[in-house]
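Just one protein chain is left out here, and the rest sit where they should.
On to chain A.
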Amino acid sequence: MVEHRPVGNLLTHVLLMLGVAMVLLPVYVAIIASTQGPGELMRGGLPLLPGGHALENYRLMWQSGLSSSSAPAAGKMLWNSLIMALAITVGKLAISLLSAFAIVYFRFRFRLFFFWLIFITLMLPVEVRIIPTFRVVADLGMLNSFAGLSIPLIASATATFLFRQFFMTVPEEMLEAARVDGAGPMKFFRDILLPLSITNIAALFVIMFIYGWNQYLWPLLITTDPEYYTIVMGIQTMINSEGYVPWHLVMAAVVMATLPPVLVVLFMQRLFVKGLTETEK
């Protein structure tokens, strides 16, 4: 700050508080709504303070879900989301680390070709090639399975690039020293490269976990069996049903769906910011 302006500072705080209030509003409303009893929302004018039905709403959604929709219990869907998110995250990290290692530390035929092949995936998001991708997964018999939910999403140009950039900054002497000491390629990878990359891995883990957890179109396409519904896509089946929508229960599911990734961001904010600014995508 250049000058001392007490009024300016006050205005800054007011502005920021308004901004924060606006950002918090939808979630605040969701939390309030999720604590109301049946029918209380229908009276018009949402209450501004929590009601007394939080425990029963959350317990009902966690254990049995909405009877009026095809979605199973929220507990089950949260579990599915967790498995899918972790499988995507771990898969992306593993195959990106390996391919970045190959591209940086080896010289072999078609290296450039493979590099571009991986690069191209950046340009083909699921959204633009929905139907042919669905067909491939269907032909492979991977509909309604965790393999189908995660494997097609684990190719990642972004993570490969990030690790490539990072490996390029690792001093040459590391490899020389390892080779003088007689370490093979995989030993070098495991005992030197991986420990050095640990912060990058953690930062990407945060970003990829959020990415995996928030998948929507993909589970929508390849799950027809409610056993495999994830929470983010399951919620939509609750509000698109005709007739009465029990919003207090839907909002309980919304809060449960939002909590895990938001907690990850809040508790790992430093890693989250690092991951976000370094992947730039």
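Here, contacts are C-beta pairs under 8 Å (C-beta built on N, C-alpha and C of every residue); 3 or more make two chains touch, one makes a residue touch a chain; residues count from 1.
Everything that follows uses one rule, which is that contacts and distances are computed from a predicted model.
Of the candidates "ABC transporter ATP-binding protein", "GntR family transcriptional regulator", "4Fe-4S ferredoxin-type domain-containing protein" or "sn-glycerol-3-phosphate transport system permease protein UgpA", the chain left out of this view carries the UniProt protein name "sn-glycerol-3-phosphate transport system permease protein UgpA". One chain of the complex is left out; on chain A, the residues touching it are 1-3, 8-9, 12-13, 15-16, 19-20, 23-27, 29-30, 33, 41-42, 44-46, 94-96, 98-99, 101-108, 111-112, 114-115, 117-118, 120-125, 127-133, 135-137, 140, 151-152, 154-155, 160, 168, 172, 175-176, 179, 185-186, 188, 210, 213-214, 216-217, 220-221, 232-233, 235-236, 239-240, 247, 250-251, 254, 257-258, 261-262, 264-266, 269, 272-273, 276-277, 280-281.
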